[in-house]
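Heads up, one of the protein chains got dropped from this complex, but the rest are sitting where they should.
Here is chain A:
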Amino acid sequence: MATRLMFENSCEVGVFSKLTNAFCLVAIGGSESFYSTFEAELADVIPVVKTSIGGNRIIGRLCVGNKNGLLLPHTTTDQELQHLRNSLPDQVVVQRIEERLSALGNCIACNDHVALAHTDLDRETEEIIADVLGVEVFRQTIAGNILVGSYCSFSNRGGLVHPHTSIEDLDELSTLLQVPLVAGTVNRGSEVIGAGLTVNDWTAFCGSDTTATELSVIESVFKLREAQPNAIVDEMRKSLIDSYV
């Protein structure tokens, strides 16, 4: 199910949070109700961790992660890095990278298998993404925009992209990502999908301006209605135990 909420008076939920199948990061300094909404939905299943990145609250736009890892920009302080390493599950590799384009959340969008990256990203960064996040990396644009992380959001089950994405691009991306994609908006017509919502395989959080129509598109493309969080996490746990053995 998708939940609507606000961070202070902003509907840009994807700016102040980062949700994956293994953990959830939430910006510090917002009201307690922001944090507790995430807690209420996720607490039994995955850890919800409050943090800042480089002293900033815009954590969703600065970092990128999935169930395998979390990549942080060079602006992340040592204390923040340690805090995240301590708070996240052991199987999530937390790494700080030296990439000039430090708003990683704007430049990269990923799920547990594939990542879309900004065309000007360092070759070295691309290798780290592939390695730490365990994904195949594709350099792409979305409706002519290079900030792929801002203009799309996808999970292992589906994705939402910039409303002006052409049908051909939609098909091409869908083939690359191997998930169904829909061109749409969030927060009452906002094209900045990545900033307006954050999603994983069983739940999504979006700004309270999101209309009922937009919400129903989100629930449909990300297949949230039939989602069973415990089943998904158990599946993940089984595969992890296999790999230890």
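The criterion applied here is as follows: a residue touches a chain if its C-beta (ideal position, glycine included) is under 8 Å from a C-beta of that chain, and two chains touch if they have at least 3 such contacts; residues count from 1.
Methods note: contacts and distances are computed from a predicted model.
Chain not shown in the complex: UniProt lists it as "Protein BCCIP-like", one of "Protein BCCIP-like", "Pyrroline-5-carboxylate reductase", "Aspartate aminotransferase" or "COMM domain-containing protein 6".
Across the entire complex, the residue among A:Asp122, A:Glu136, A:Glu172 or A:Asp209 in touch with the chain not shown is A:Asp209. For chain A, the residues in touch with the chain missing from this view are 6, 8-11, 31, 33, 188-190, 208-209.
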